[in-house]
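Note that one protein chain of the assembly has been removed; the remaining protein chains are unaltered in position.
And then chain A:
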Amino acid sequence: MAEEECELNEKQKREIAKWFLLNSPAGEIQYIAKDLRSVLNDEKVYNEAASEAFPLYNKSHLIFLELPNRSGDVLVTSYNELEENEFLDPRTALVATVDHVKQVCTDVRPAADEELSSPYIEEFRCALDAEMLKYVAEAYPKGICSVYCVDGKDVEGPGSNFELVVVISAAKNSPQNFCNGSWRSVWNIEFKEDVQMLEVRGKLQVGAHYYEEGNVQLDAKHECKDATIFQAPDDCAISIANIIRHHEAEYLESLEASYANLPDTTFKDLRRKLPVTRTQFPWHNTLQFSLTRDIQKELGIDK
């Protein structure tokens, strides 16, 4: 038997470890990490896997970390990544150094000029950021948002197109209640000067995990599009915020509708609450079984 059990090599173990880490539900990677280390029993392989998996996980889950000097939170995303461990927070013009595996912010420094957007772009970014802060404060009990320039950050004045992205991240972790959840919104806004239009594309992702004596997970995703006219920075900001507010509220309503349909409609395609007869199954009535069987055969229903 010993020859048949081929021992996994380090590379295979590392890939498995990475897989578990990357596929952790929102807010649970540290718990998965703990169990994984126990199962792997190989610190070297675990550390290699963690150093590769954590950055990817953190960016895809849009985690947010507290800045050391209490100036707020910094989001960890692919949009504001300067170096592998450095993330820009345009609102405070600070750059945070992040330890991905420990999921903490270890250092902070002021951003250099070339890391920030040009004054022209910053006007649009800042106005939108202010509107988004207002919106997020209203709509999310605990949400973090930021606005980044992902294309054209050095554009000096009118005449070029550029792109901003709004990132909203909300999470609620209640491990004591065996329940965790996350909401992630990413809104890309293309400022198309040539046609004087703004094209807005939103990607919303919601997840929840409840695991008290069971294991149930929700994954919901939605994409939407909208557009508005190109105006002065403040007016653009308000239009965009309204678009986002409208679509996100609509999406929440449709999530609620999906849940409302579950018990009687959606679930029915899996299992009915009761048979068509509206009574429970007559187990004791064997005569009925033979009859049913004969009827089924006659009607050709019997498979």
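Here is the rule we use: a residue touches a chain if its C-beta (ideal position, glycine included) is under 8 Å from a C-beta of that chain, and two chains touch if they have at least 3 such contacts; residues count from 1.
We take it that contacts and distances are computed from a predicted model.
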UniProt protein name of the chain not shown, from "F-actin-capping protein subunit beta", "Dynein axonemal intermediate chain 4", "Serine/threonine-protein phosphatase 2A 55 kDa regulatory subunit B" or "ATPK synthase": "F-actin-capping protein subunit beta"
Residue among A:Leu8, A:Ala112 or A:Val195 that touches the chain left out of view: A:Leu8
Residue of A:Glu66, A:Asp107 or A:Glu256 touching the missing chain in the full complex: A:Glu256
Omitted-chain contact residue, chosen from A:Asn23, A:Ser51, A:Asn69 or A:Gln196: A:Asn23
Touching residue (missing chain; options A:Glu10, A:Asp35 or A:Glu156): A:Asp35
Chain not shown, touching residues in chain A: 5, 8, 12-13, 16, 19-20, 23-25, 28, 31-32, 34-36, 38-40, 138-141, 143, 170-172, 179-183, 204, 206, 208-211, 213-223, 231, 234-235, 238-239, 241-242, 248-249, 251-259, 261-263, 265-277, 280-281, 283-284, 289, 292-293, 296, 303
